[in-house]
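The complex is shown incomplete by one protein chain, all other protein chains being positioned as in the whole.
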Amino acid sequence: MAMQIIQKKPESLTDKEFTYCPGCTHGITHRLVAEVLDELGIREKTVTVGPVGCSVFAYQFFNTDATVAAHGRAPAVATGIKRARPDLCVFTYQGDGDLAAIGTAEIMHAANRGEKITTIFINNAIYGMTGGQMAPTTLLGMKTTTTPYGRNSNNDGYPIHVSEIIKETKGVAYLARVKVNTPQDVQKAKKAIKKAFLAQLKGIGFGMVEVLSTCPTNWGLDPVAALKWLDEHMVPEYPLGVFVDKVGDEQ
Amino acid sequence: MAERVLVKGTEAIGEAAVRAGCRLFFGYPITPQNELPEYMSKRMPEVGGSFLQTESEVATINMVYGAACTGRRVMTSTSSPGFSLMQEGVSYMAGAELPAVLVNVVRGGPGLGDIQPAQGDYWQATKGGGHGDYKLIVLAPSTLQEAVDLIGLAFDLADEYRNPVIVLADGVIGQIMEPVTFPEFRDPDTLPKHDSWALQGAVGREKHVVTSFDIDPVVLEKMNFELVDKFERIESKEKRWEEYKLDDADVVITSFGTIGRISKSVVEKAREEGIKVGLFRPITLWPFPYERLEEIVKGKKLVLDVEMNMGQMLEDVKLAVKDNAPIAFYKRMGGMVPTPEEILNALKMELGR
Partner (left out) sequence: MPKVKGMIEINQERCKGCGLCISVCPTKVIEFSDSFNSKGYHPAEAKAMDKCIACSFCYHICPDVCITVYREIESA
C-alpha cells in the first residue's frame, strides 16, 4: 500500500503566505484560480492584474507575471495588456469596493466590449482593507464603520447587483455568481472560474465570476459563523446562478 | 531623400508615432485634438496595430499603463481637462517606470475653459501633475516638423529611461498645416524589447512584477531614491533648447511652443526697428535648461518672458536668470494668442521706447 497525493498547493501559487485575516475566504478563491491555471496549463502565458484593497498583494501570490492597477482600474489595465499581447491570458482579481464602486465604468465597458479578459469579483459586502466601511454591496440594515445605524436605503441606496447589470451587456461570454463557504460550493465555484477563463481562451468574450465571500474580521464573526452568515444573509440578496454561458459544456 | 508633404498638425503627430513603431493607441474624444485619434483609428489597422476609443480618460491612461507593461510602444492624446483626469494613472506609470508617450494639446482653462490654444498646463506637465515624487520628460514643439521629430525622440526617451514622456502642444500646433519630412519607418526589430522586466508571460523564467507599490517604507524609499537618481541622469543629459539670434542681442525673449514660434517674428520685427532681440526657446520644459539660460542672459538689458498663461514657465525663467538681468512678463490667457505686434509693443514699453 502506498499513499498518493490527491490535493496539494497548485503550482500557480507562489510560496508567499497570504496576508488575509484568519478564515477569510479570499484565499480559497486564490487557490481555485491557481488550480484552474494549472489545469489549463496557462501559468506561463498568464498576467495577473491585482486591485487595490485586501487583495492588493495578489501580485505576490500568483506565480505569474503580474501588476497592480489603480483602484477600480484593473479591467482597463487588463484591456491594455490584452490589446498589446492578445496571445496572453489576462485576468483581474477585484473586490466589491474596487469593482462595484470606483471601478464601475471600467468593468461595465470591458464587459460590453467583450474584452477577452477574465475577472474574478469578490463580493463580501464590505470594504475590508480600509477598516470595514460600507461597500456598494453592503446589505440593507447591515452595520459597518460608516453605517453605524445600519445601511439605510434612503441615505445610502441599495446593495448593487453587479452581475445582474452586467449580464445585459452583449460582450459577456460567461458570467456566474458562486459562493465558497462549503467544500461542495468551492468545487462548483472552481468549475465556474474555469469557464470564465475558457471564455477568454476560446476568444468568445468577457468572462466573470462573482464570488460571495466572507469577511469574518469586519463582519465581527468568528470564521465558522461567517460561513453560516453568508448563507443566511448574502445568498438571499445575491442569488447564485449562471447568468450567461456561451462557453458550453464541451471543454 | 524623403519628400516633404503638406499635412495637418494632429495627423503629422499620428504618422510620426506610427513611423516610430507605435502600434497601440487609446483615446477619448476631446477638442481640440480629435483628428489625432481619428487618424490613428484609420491608421492602426493598416499597420497591424490596435486602436481603441475608451470610456474615459481615466480608462485610457490605465489601458496605456497595461499596454506599456508589455514593453510595446503605446501612445495616447488628449486635451487639458482630459489630461487632468489622467493624472492618477500617470503617477502610477511614473512609479512603475513605464514608458509611454502622452500628447496634451493644451486648451484654455481652468475647469472647462474653452477649446482655444493655451499653455496653462505647464505646471501640471513639468512639476509632476499627480501625487507623489516624480517627473515627466516634457517636449514642446513649435513647428510641425519639430513635432514630428519630437514624437520619435519622445518614444526613444520613454524607452531609454522607462518614464512617461509628454509632448506638450496646443491647438495651433494641432490645427496648422505645414510641409514636413517624415522619418523612415522604424524597423520593429530595432525597438527595445524590455525583456528584463516586461509582462510577457513567465515562460521558463521567474515572474516579472510591474508595480508602483511597496508596503514597506524602507523599500519604497529605496524605489524613490532610484527614481531621483534617474531624474538626475535625465537632467544631466537631456536638456534641449533653441537659441535664435542671441549673439548680439540686448534683449532675450523666453517662450516655448507656439509662442516660441511667434517670438521669432517678434525678433525680426524688432530688429527691423533697430532693437537687438534674440530668442531662447526651451524644447525640454523638463528638464529645463536653467544653466544655459543663466549664461545667456548675463549682461542683457532685459529678459521678456512671453506665455499663454499666468506666468508658469516664468518661475523657471526666474530660477535661471537670478539677478543677472531684469525680467518682464507678457501674457495672454483664456485661449487668446498674442500677435507679434502686441508682443513687440509690450517689449518696447518695457524698454521705455
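Each chain gets a letter, A and B, in the order it is written, and its residues are counted from 1.
By our rule, a contact is a pair of C-beta atoms (placed from the backbone, for glycine too) under 8 Å apart; a residue touches a chain by one contact, two chains touch by 3 or more.
These figures come from a predicted structure and were not determined experimentally.
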Need the list of shown chains touched by the one chain that isn't shown.
A
Touch criterion as defined above, residue of A:Ala110, A:Leu175 or A:Leu227 at the omitted chain
A:Leu227
So that we can see where the missing chain sits, which residues of chain A does it touch?
1-9, 13, 17-18, 20-28, 30-31, 182-183, 186-187, 216, 222-224, 227
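Assume only the chains that are shown with their structure count from here on.
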Taking each chain's mean CA coordinate, chain A and chain B are separated, in whole Å, by 40
Chain A - residues contacting chain B, complex
14, 43-47, 49, 56-57, 59-60, 63-70, 73, 76-85, 88, 105-106, 108-109
Please output the residues of chain B touching chain A within their complex, sorted ascending.
24, 26, 50, 52, 54-56, 58-60, 62-70, 72, 74, 88-89, 92, 96, 199-204, 207-213, 215
